[in-house]
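Shown here: the complex without one of its protein chains, the others still in place.
Letters A, B, C and D mark the chains in the order given here, with residues in each chain numbered from 1 onward.
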Amino acid sequence: MRSRLITVVGVVAASATLALGASACGGNSKGGGDNVTIGFMGDLTGENSGIVIPPKQGAQLAIDQYNATNPKVKITLKTYDSQGKGEQAVPLAKQAITKDKIAGLIGPTFSSESAQADPVLEEGKLPNISSSATNAALATHGWKYWHRLIANDNVQGAGIGEFISNGLKAKKVFIIHDNSEYGKPLGETVKATVEKAGAQTSEDAIDPNGSDFSATVNKVKAFAPDAIFFGGYYSAGGKLIKQLREGGVKARFLSGDGSLDQGLAKGAGGTNADGSIIGCPCLIDPSGTASAASKKFAEDYKAKFHADPAIYSAEGYDAATAFIEAVKAGNTTPEKINDFLTKVDKPGVSKEIKFQSNGEPTATDVYVYEVKGTQLPLLGSAKNATVK
Amino acid sequence: MNTLFSQFWPYTIDGLSLGAIYALVALGYTMVYGVLRLINFAHSEIFMIGTFGVLGALHLFGMPSNVGGFALVGLVLALAVVGGVASGGSAVILEYVAYRPLRRNNASRLAALISAIGASLFLQQLFARLVIPQAFGLPKEKGALPVQGHFVRRTDVIHIGGFELSNDRLIVIVGAVLMMVLLDLFVNRTKLGRGIRATAQDPETAVLMGVNIDRIVTATFALGGAMAGVAAALYMLRFEETKFDVGFLLGIKAFTAAVLGGIGNLRGSLIGGIVLGLIEMYGSAVFGSEWQNVVAFSVLVLVLMFRPTGILGESLQQARA
Amino acid sequence: MNDTTNRNPLTRLRDGYSSFSDSLHDRWATAPRWARWVVYLVLIVVAIILPADGIGSFMSPYTDWPTLLFFPIGGYILLAIGLNVVVGQAGLLDLGYVAFFAIGGYAMAIFGTKMHMDFWEILVVGVLLSAVSGIILGAPTLRLRGDYLAIVTLGFGEIVRIVAQNTDYIGGPNGIGGIPHPPTLTEWTVPDNGFFDAIGLGGVQPFKYGALDGKPYYYLMLLVIVLAIIFSKRLENSRVGRAWASIREDEDAAELMGVPTFKFKLAAFAIGAAIGGAGGVVYASQAVSIIPNNFPFILSATILAAVVLGGSGNLPGVMLGAFLVAWIPERIRGLQEYRVLVFGGVLVLLMVFRPEGLLPSRRRKAELAEGEGGMGGLGAEVGGPVTVAAGEVGE
Amino acid sequence: MSETAAVPVEERTGTPVLELREITMRFGGVVAINGLNLTINEGEIFALIGPNGAGKTTVFNVVTGVYRPTEGQVVFGGSRIDGKKRFQVTKRGVARTFQNVRLFHNMSALENVMVGADAHHRTGLAGAALGLPWHRREERDGRVKARELMEFVGIAHRMEETAKNLPYGDQRRLEIARALATDPKLLLLDEPAAGMNPTEKEELQGLIRRIRDTGRTVLLIEHDMSLIMGISDRIAVLDFGQKIAEGLPAEIQNNQRVIDAYLGVPADAS
Partner (left out) sequence: MLLEIKDIHVHYGKIAALKGVSVEVDEGEIVTLIGANGAGKTTTLKTISGLRPLTRGSIVFDGKDISKVPGHKRVLMGIGQSPEGRGIFPGMTVVENLLMGAYARRDEVEKDLEEVYDLFPRLAERKDQAGGTMSGGEQQMLAIGRALMTKPKVLLLDEPSMGLAPMLIKQIFEIITEINRRGTTVLLVEQNAQQALQVAHRAYVLETGTVVKSAEAGALLNDPQVRAAYLGGGAEAAAGPTA
């Protein structure tokens, strides 16, 4: 112990002297020349890494494909593991700006960390595109450098709500949310939308870290709804479906992008999740039915990562593409890249890569997916999709 | 409020089955506390290991499906043994690694508590990062996600009007109560049980009776761990899914149940667990599920304000004066 | 059962460290006043140049050093100082300390966004509010014994978090965004030349609180920490500190020597809460947005670990503990997903080899050095086993 | 229980300081003190003796507020103190030591005494934290007082040592100094000579006298008879929670009931 303490003290002292001696030769190697670094920030090792790794892989794919064309300016992808936590994202953002001097950032992936890290990115003038932070409030701050390539929760909630009212014609809807900053507002929007369409509603919340949702199940049973909407993530969603079904609730189950994962069906067990509808402002299209670009992306992704594209992989790919386009157009500094982003307009895999002036994407499509076994085939756009 | 009345029996049954699991896990806290006066914070991970032991065994022998009836009872018995061995064994190892050296050094209980917290973090991460991905052939980043194994066919065994009792809940309740009775008999009727009680009541005099305290401590951890393992089997029967941090919330609740009933008191665990389970369910019905934990902790505070040693008071050591 | 003659190399290493820290203690205790002031001065200078890049590149190669210094490092240190009052000085086991951090944080967020109060005003209000909440929690529960107190405080911490989550007025799970930064005190800039540049602080505006530069916040935190140290140290060496120590040592005897124990326990809770609240206010002023999940139970456990790890009751030890607990996981970011695993293991190892903490207070160390054989060791410290109140005073 | 208290007492001391009136103390079914009447006068050294388990320490606990008596009253300086909180009793002027030394073991000897001196201090959180002049004065006074008292009991050379590291006899004396620091009118000493060697006992005897000479009243439990007989003004004997005798040392010494109770009834006596 003692020697260790001394080592620490010694090293601190040494580095202090070094800093003193080395004087002002500080300036790190500039990003310019023949290499630009783009960052990716999100929960890469934490509990929710399952929905962060796909967009990271999507971005990686885009950049690798670009670098493979032997361009004049190559792009490196640098990852920042925020564990989804604001207090870790903030110093990482500062590190990215001041030390690593990256030119653009994909992420942060979650809304709560974005709320803390985005002001830093804004002041640091670092253009950032989130592939999955859907909280509506993020767009209200007048940030110039902030963008996202995913429609927000209001858009999503309204889309799903419309689908419940029009596509399913449900009259009694039970809303359950996980009391998170994502699930609750989403649930509220869905609730407001279906109520406007004349449906009767009731709601309850679950603790996603708990395991016994029977109190909620009993409430649902008492209400006897036609449809149940769950605002929350799939790990809790699966358990919830399972317990609902075991409790004898047969109403159709719906959820948002947080539940768009095979884990939902696995957690629900057997065929419990079959027929559930998941809405998402994102496009997951492993079979490539949506477009040729989507088909190619699915194939490339599979070839590289030996897995189907998952949630937000296309958005991650598109976010990287936005930066790639900027670099291609000869922009290598953050400022210039950001300027370019205001006017970028390119068809992407998931949607048109084009931003409104507040940073929101212009595309507002919400897609619905139906759970079949452990697959989540695309059903179509929430506006016009129907189920049997 | 209306829901509570219209769904009274389901809430009650669910509360009982939840409480039964709390109670079994609470035993581990209460026993270790009774003997060492230590909050074994890592007990929640002992439970977690039990759930993975059970799940692992199911996988190993090929996941059965749709087991019901008496076959299910038999399967659960076998799984309870597996869980008990896994949890009991790891509890003994935990004691040996994380607590025994501290006891030898006459460390403070606070130090032991920190060691427990460290062990708890370590075990959680060990499973999330290494054990789960390895054991279930998952990519590393999926280790932190829930793992399932569906094997139960749920049927209602009793169905009278609004009163429905499904087979899994019945087994959970009966199984937990049975284990509590067995443990109670063990502690009260056997020699080792006597040794445990003696050590809890007066360790110094116990030494004068020729009791090897180290052995008693090991036995205490083994028994408490085994109970958590059985609880894990029942939990898997009921929920069929587990996760690296499955023990965290459940552990806190179980500890709350132990304190509610009177920590150190085996029967208090049962009472505390059942009371807590019911209160959580009824509270959710009345206030909404988002208040479930607030209701639980508020009741704890209220009970302790008026009965500072819990519902039954402490008993493994019983008032010493 | 305490074989004193057994001396394996490990024990010897441990004893070596002990005597080393002992001699430090001694030298400090006997040092003349001026020497102490010199040390204080040096420490403050070191603290001021700490965020310099040169140091940062070693201390934190993966993430922004000044921000790290602000939080978690500075934040944990402040919280540990506060919790040390409760746990280390008064001997009350509090597992829900994060609640007060949350109350301070929410005070900053609510008063800052809804009432547009100034950071400095909120600091005062937030501290008072936290102190009051400490009293509200303490009044009904402080009669409970140690471990019951622990679980009740744990419950309190969770209640605060969940209530925040369920209350729409304060944003529910969304928390509160757009929290204002402290107003800029002065645009004064550290001269961009010679010495300051050499230590990497040239061009810093230490009193301008923007989003990007972590250093001003660090200096703010440093100021609060220094105040908290002075505060806590003064209390420790006063009637109040003596009362706390006497309560921790022997509550019944203390009461019989005229110490109003309940009042002082309540005071300890209030002071601890106030310091935690100050931490919350400062943290929220930098974070821009806070959500209930910024205040999980594990943070309480971590701060407690910091206090015990460093040496419960001894301020420098506690601060060292907090520093390590905050810094190690960031420094070993290279280990990626294994870093919490390693951290947990390190915690166990440190407790196994040095249960009294890295820099134990002299009092506590003596307390821990000898238990009464057998089970005594895991016997009485915080809270202690049933002091059947009077039974022991009596026959 | 007045039939046994009939021994006439020489009134050479002042007015009553402490009166126990018909005190009964039950624990569950066990009666630890039964209808005890006791009057202690100002300025005297009063000894309470009796075999182990006779209820002597229980008397101390009743007087100092540790127990609330099941029945009866405790009157100190003219007003009732039964039912008062323990620290309030101390503030009114009753201080005690313990049968098994109960120092604050890990605090320095001086600090131990200062805790006692703090009983009459008023510094609160703010005063201490801001270092207000009031607080500084109290702190200085407390320190001076503690030093004086440590000199008074004869352990001035031990000030900075940790209490638990003091030799046993010094710990006993430190406990007395700590109790004196609360400025008691009445000092209760619970077996102060236990564990002392003859020389120390001799010194202790002198110390108790000097305490009395400063105008304080001393109530004492002790087993060491030579000490008791040497310094007590009056003695009361307790057996099974009842007072079996009260009087001057010489009277007690020759009381057959006392001898039986105290030495133990020899096997051949019945």
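Throughout what follows, a contact is a pair of C-beta atoms (placed from the backbone, for glycine too) under 8 Å apart; a residue touches a chain by one contact, two chains touch by 3 or more.
As the structure is a prediction and not an experimental result, all values here were calculated from the model.
Contact with the chain that does not appear here is found for just one residue of B:A198, B:A219 or B:L304, B:A198. The chain that is not drawn here is touched, among residues D:L207, D:I228 or D:I244, by D:I228.
Listed residues D:N37, D:Q73, D:Q88 or D:Q253: the one in touch with the omitted chain is D:Q253.
Think of the hidden chain as still there; on subunit B it touches residues 191, 194-195, 197-198, 201-202, 204-213, 315-320. Annotation for subunit D: contacts to the undisplayed chain at residues 51-53, 99, 105, 164-169, 171, 191, 193-198, 223-230, 240, 249, 253-254, 256, 259-267, 269-270.
In this section, only the chains that are shown with their structure count from here on.
The chains that touch both subunit B and subunit C are A. With centres computed from Cα atoms alone, the innermost chain of the structure is C. Across the assembly, subunit B contributes residues 141, 290, 293 that each touch 2 or more other chains.
Shown for subunit D are the residues in touch with two or more other chains, of which there are none. Those residues of subunit C that touch subunit B in the complex are listed here as 1-2, 87, 93, 140-141, 143-145, 147-148, 150-152, 154-156, 158-159, 162-163, 165-166, 297, 301, 304-305, 308-309, 312, 337-338, 340-341, 343-348, 350-353, 355-357, 364, 367-371, 374-382, 385-386, 388, 391-392.
Of all the residues in subunit D, the ones that touch subunit C in their complex are 53, 57-58, 61, 64, 66-67, 85-87, 90-91, 95-96, 98-99, 102-107, 111, 114-116, 118-121, 123-125, 127-131, 135, 138-139, 142, 162, 164, 178-179, 182.
By the touch rule above, subunit A contacts subunit C in their complex via residues 1-2, 5, 11-12, 15-16, 18-24, 26, 45, 81, 86-88, 90-95, 97-99, 112, 115-116, 119-120, 122-124, 135, 137, 141, 179-185, 205.
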